[in-house]
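One protein chain omitted, others in place.
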Amino acid sequence: MEKGRPMLRWVGILCVSMAVVGFGLNALGGKQGSIEANKVGADLITIDTLTKFGKLDYPVVRFEHDKHTKAVEGKCESCHTVTGNTVTAKFKRQEDTNAAEIKAIYHDNCLKCHNDTTTAGKKSGPGSEQCRTCHAGPAETSRTPIAFDKSLHYRHSSSKMMLPAPGQKENCSKCHAQDKPEARNLSFAENKDQTHEKCMSCHIEVGKALQPSGPLVCAGCHDATVRAGFKKVADVPRLEAGQSDYSLLMATLAKPSSESTLVKPASEPTLVNAVPFNHKLHEDKNENCSVCHHNASTKGVIPCSQCHTSLGKEEGAFITTEQAMHRVTAQTSCVGCHAQAQAKPECAGCHTFMGRTGKNTDASCAKCHVEISAAPELLESKDVRNNTASMLMNVRVKTDPEIKVNEIPEIVEISVLANEYQAGKFPHRKVVQKIMEGMKDNSMAAYFHSDPNAVCSGCHHNSPASVNPPKCVSCHGKVADWQESTKPDLKTAYHQQCIGCHSEMGIQKPAATACADCHAVKQ
Amino acid sequence: MEFMTLHDFMFWTKGMAYIGMGVGLVAFVAFWLFLSERDEDKFADTEEE
Amino acid sequence: MSHHTTPSKTLWTPANILTAVILAIGLILTVKRFTMGLGSVTNLTDDNPWGIWIGFDLLCGVALAAGGYTTSAAVYLFGMKKYHSAVRPAITTAFLGYAFVVFALLYDLGRYYRLPYPLTIYPGPTSFLFEVGLCVALYLTVLAIEFSPALWETLRWKKLRFWAHSLTLVLTIFGVVLSTLHQSSLGGLYLLAPSKLHPLWYSPYLALFFFISSIPAGLSMVIFEGRLSHKFLHHKMDQTHIDEAPGVTLGFAKAAAVVLFTYFNLKWIGVALDNNWHYLSTGWGTWFLVEMLGFVLLPCLMYAVAAREKNQKLAFWASIVTVLGIVLNRLNISLVAFNWQLPTELRYVPSWEEIMITVFIVTLEITVLRICLNKLPILHEHPEFKGAH
Partner (left out) sequence: MKRRKFIGMLAGAGACMAASTATAGGTHHFTGYPESFGVLFDSTKCIGCRKCEAACNKVNELPAQPVPFDDLTVLDTRRRTHHDTFTVVNKYSVNDKPVYRKQQCNHCLEPACASACFVGAFVKDKTGAVSHDASKCVGCRYCMIACPFEIPTYEYHDPITPRVRKCTMCQPRIEEGKLPGCVEECPKGALVFGRREDLLNIARERIRKHPNVYINHIYGEREMGGTSWVYISGVPFEKIGMREDLGVTAAPELTSGALSLVPAIVGLWPMFLTGAYALTKRREKIAEEEQHHAVAEAVAEAQAEAAKKTKAAMDKAEREKQAAVDREVKKALKEAEEARLKAQTPADPSEQ
């Protein structure tokens, strides 16, 4: 057995090395967690508090809130500090002090509870050795932010649990840092934690009073399907915050002075470029003030131009007035918001095809921008401006463009390409009527399509709108030519128009691939 | 010689390299023979001993 | 090697009968493959164009035939005369190994009859496969000449025998050069498929890994075969072979230990260079560790102990583990970890016919080897040429 002993020694060493490697893996590995990101309900929270203290040595924690709420029988205090009726959003602490401390707080409390539960013989979460069961990296959840729309706001403000403080008539201060709407300070909370503390504390309190109260589980607010079930108040009274119905948006004007180029003596009236704006209308059309007055929740309601100056400044993230009004990708800009509206099926048929950047022609600018004489009083008094705006708005044509039905060709036979398929019979009038119908009593559509042939140019594009536009074939060649690769050939053009429009407008029949439904197969 | 793609370039250069290798190997043997021709105890590519 | 090659009067030993059966089936399948196409016998698909005929017959075949260049280099270049008796068996197995690799290749190639194309009329120098083809062809020739003396001796063609022998040195050097190149190039083949080969196995060092691992593979085969022939062909061996055998085994064991150790370290550097650590905690990682610890580190230590304690038996077992390890590695790269992202139903599993043909080829090789060892002066010196090398 002389030979055996050293052999054993070696095997021992091997085993140890294997063990070491095996142990090391837990620390090294774990990327596959993020490889398949599993989608879970609205209550799946990612605990990433430590990220603001620097690089993490483990992936962030996935935490299912509902599961834990259930485990502690809905006793918030078992995880959150509850003082009186206010609940702290943070776990077992008031504020984030430093990484080490927070880490300790989480590890000690989580693991302790898990261990206790296990020793109590109940099913429980992972212990100290299964790091990556909790540290599983970010996960995709179905959670979506809740938009506090007018209806919701009304239901809260009009709630009998929200009566104004004795001796006061307004109850804004129940939630907002203000007493009167005129204060126009919408600030509700600084951050997520504050928001949750405010909402939940109140919901709990009301709940304790055995009154119908707001949701306490994540899904209650953050699940789209649940929100869809919310009671909607049909006509919410306008929220009076001293705002004017009409306002005249103008580039900030220099005060009248000798060297001012903009304003000349009244003798020769100078024209300024202004946009009359119907504030009241937009209030109706939008969910709440914050849609346009974004950041209102923290900064209060302030004019756009305060942050978005003509040159841009830091408060406005260096977004100039021009961009703030016209950036098409922005939700809060005029053009962006109108573009959103074009995404509605009734509009998308034509507008998706036209693209979002639009045609920057004078005509399209003139839809909003008007040149008015910069009379001094206009510059001085706000009321004058507002009145001018209202006047300008009210002279605008907002009637649906009248197209005489009998002038619309009823059937257009498209035979120019007929080969393996017969000529297609295109129900032209039916299509136009369908489109018109989509724009019915929609003031925006009515205004922006007010030019009689505007609608036609949805299909008869790139040529001056007229009652009898040129034929498609006059631009689109019958045979494809790669040198014209930006311009589709005739067949492609037709199919793109018809099928594109149908799919955008969500018209199921005829299906895009049901060739014979539009043009019968030649026998 | 004009090459449009890296592949063409490699096709040519690597081909050249292979030819070079062949020549090099043969040359090396010849050179070795030349080098060790006069050694009294032949280092040459004859069998040992 | 077949297990009862004792000199039996009758040919009807179980081994021979088994061999005969396998060969018979093999021949039938051969006919099928060459008349009804690859598809008729293989499970190859458009997703998995290379099966075990490449993964095992080619990759493993070449790796395990590395004994030829390692041994001859050790003896002729590094002057380990005391291992001289190991050269001929090693060369023989290497020669047959390569011969049958090429033979197996004919089965796998769609147009086998065009095999000479790359080396003659249509060279494609950008391809590592061209590299492999060129070197294998040349090396096969080299081996043939190195092996031929055994033949000339039996035929007593003295002139040829001495001519062939006079080339020993240059052939050995060529052998090492060519082996280095095509052993590594086999790994180089997979450099082109980083998106298909699992990151743990893919590395810019692939070529280097294949070359280095081929050395212990070759040495292990020599040890392995040496021991077997010692057991079963004892009567064929002359005193020199019998006396030198232990020295060969232990010397090679030591060498193999060193190289395996290097290989083990380099593999980890490979992982480090691409920062693939996180994969180690996946299922693939476990499999990789099995290969690395169980089939590289373990045999390495076994060899080390064997060399330290002059324990031939252990060395023999180590050689088996090493050989298995090399086979595992080659199969991992060519089949297991290749196309790892494909859904299971699209992964490749060899058909029984493919396996059968592989078995057939291996059996054929062993049979030929047996005949050579029995009929040719390989395990013993030819009486008329004693000490003539």
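For clarity, chains are labelled A, B and C in written order, and residue numbers in each chain start from 1.
Convention: a residue touches a chain if its C-beta (ideal position, glycine included) is under 8 Å from a C-beta of that chain, and two chains touch if they have at least 3 such contacts.
These numbers were taken from a predicted model, which means no experiment stands behind them.
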Contact set of the excluded chain (shown chains only): A, B, C
Among C:Ala137, C:Met237 or C:Ala255, residue touching the chain not depicted: C:Ala255
Residues from chain C at the interface with the omitted partner, ascending: 33-40, 42, 44-47, 49-50, 73-74, 76-80, 108-112, 114-115, 117-118, 122-124, 126-131, 133, 169, 172-173, 176-177, 180-181, 184-185, 188-196, 204-208, 211-212, 215, 251, 254-255, 258-259, 262, 266
Residues of chain A in contact with the chain not shown: 328-329, 339, 343, 352, 355-357, 480, 482-483, 485-486, 488, 491-493, 495-496, 499-500, 503, 512-513, 515
Absent-chain interface as seen on chain B, which is shown: 3-11, 13-14, 17, 20-21, 24-25, 28, 32, 41, 43, 48
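The rule we apply is simple: only the chains that are shown with their structure count from here on.
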Computed distance of Cα centres, chain B from chain A, in Å: 70
For chain A paired with chain C, centre-to-centre distance based on mean C-alpha positions, whole Å: 65
Where chain B and chain C are represented by their mean Cα positions, the distance between them in whole Å: 27
Of chain C, residues touching chain B in the complex: 76, 123-126, 134, 165-170, 174, 177, 389
Contacting residues of chain B [partner chain C, same complex]: 7, 10-11, 14-15, 17-18, 25, 29, 45-49
